[in-house]
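The other protein chains are all here in position, but one chain of the complex has been omitted.
So, chain A:
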Amino acid sequence: MATWLRRTRAVAHYLRRSSGRPSSSRVVLDRQGAPLPAVPPLGSVGIGGAAGRISPAPFPVFSAKRLESTRAEKHLVSVHEAEDDDTVEDDDDDDAQVLDFPGGKVAFTSRMQFIAESAEERVPCYRVLDDYGQQIENDCSAQVNEELAVKMYTDMVTLQIMDAVFFEAQRQGRISFYLTSMGEEAINIASAAALTDDDVVMPQYREQGVLLWRGFTLQEFANQCFGNKVDYGKGRQMPIHYGSNKHNYFTVSSPIATQIPQAVGAAHSLKMDKRSACVAAYFGDGSTSEGDFHAGLNFAAVMEAPVIFICRNNGWAISTHTREQFRSDGIVVRGQAYGIRSIRVDGNDALAVYSAVREAREMAIKDQMPILVEALTYRVGHHSTSDDSTKYRPMDEIEYWKMSRNPVNRFRKWVESNTWWDDKKEVELRNNIRKQVLQAIQTAETYEKPPLSDLFRDVYDTLPSNLHEQESQLRETIKRHPKDYPLDVPV
């Protein structure tokens, strides 16, 4: 309980005891804590004040006139009456005043105090492994066995290599665009590992590792990046805008944070269908400035939706550092503002991310409530292939995070310390994956593009007459000007 309230009640208690006043009478204290002169019970004041006299008090709480208009008395309860309210701890048997408003009971204070803009200390960050991959405490909450650990590690390496090779492919002009998750491999893979396949994932765009974990193949990734005819998205979107209904991974869309309120709607569906599953909505630090973030978290709390909000706070939104994004203590403190349980976790610690998301998932489903997980990390790569981040941040900062704070190396050390991994396996894995990614790119490149008809379909469930007309006109134009039509797009 707040110190000030305790002190106020303690003083009231002492004063009442020392003056022999019955404990049930209300005491109003002035600012020094001294009781004000006794006033007759408020109910005895008649209209016009004929029945009694209110002695003039230096700090009048109620006047007859105010009583008439506000009927405040019925909202003014003593702590004894509020006893059945769990939130009021009644360890002292006095009665500091508590007022009833539509939002619930609040205690009075006569001390004007503003809540500071920030707490004295930042919310601490949960971690299981230290920077050298050693478990800090002999805490078995991680529950990661060999099979799981090796799958997590190999997927982190696969993600790393896939990102690097695809990035290069863009630089070579083979795909138009790419976006890496370098530095965030632990968030991607470990959070995905903590979810089940039934959990619905609503990503932003830097969560390809989650899709990888669920079984999306390197070939399927490549197909989307090349926009070929076997791309599940039918070649319509820019690269990295993956989506897979068989993996419960909603299609990426470029606008920021739009998935957040959608996640709440999806979670409400799971709740009403009584599914033992939750929604995991991912987003970055920049997303939290969007209105949709506010909308989503507020709705989630009110709807008691089983959704985990996973924020990848990687320090940058393209070139905008978090200091220019918000002034709160990161994202974790915002949770409480919405009435959402939250945790801050070391996003570069795979075990911490895994156990935090596991726990969050259990609470979300069992207690049907939203949870906010802020994973602190660093965006090692550029925002995308359209960005050169050395223009706005120092090279040595990038190098530091890439080498000394690398989540993949850190987890590797832990896995190796359990003798579940070694150098030989490492070399083999990296070679294999690299070959596979290159092969996937080669294969994706040879596929045709989707047919022309795919341009017009799926705008609606069926083709409306105006789009049918457009398609006919386009085909006529192509017939008239065949030389202007691209060779690799089947008509």
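Everything below uses one rule, namely that a contact is a pair of C-beta atoms (placed from the backbone, for glycine too) under 8 Å apart; a residue touches a chain by one contact, two chains touch by 3 or more; residues count from 1.
Note that in this section contacts and distances are computed from a predicted model.
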item	value
Protein name (UniProt record) of the chain left out of view, among "FAD-dependent oxidoreductase domain-containing protein 1", "Enoyl reductase (ER) domain-containing protein", "3-methyl-2-oxobutanoate dehydrogenase (2-methylpropanoyl-transferring)" or "Vacuolar protein sorting-associated protein 51 homolog"	"3-methyl-2-oxobutanoate dehydrogenase (2-methylpropanoyl-transferring)"
Touching the absent chain when the full complex is considered, from A:Leu270, A:Val332 or A:Ala444	A:Leu270
Residue of A:Gly215, A:Pro394 or A:Pro464 in touch with the missing chain, whole complex considered	A:Pro464
Of A:Gln97, A:Ser191, A:Gln204 or A:Ser244, the residue in touch with the unshown chain	A:Ser244
Residue touching the undisplayed chain, where the options are A:Tyr126, A:Tyr153 or A:Phe299	A:Phe299
Chain A, residues in touch with the chain not shown (by the definition above)	200, 202, 231-234, 236-237, 241, 243-245, 250-251, 253, 255, 258, 260-273, 279, 291-292, 294-296, 298-299, 302-303, 457-461, 464-467
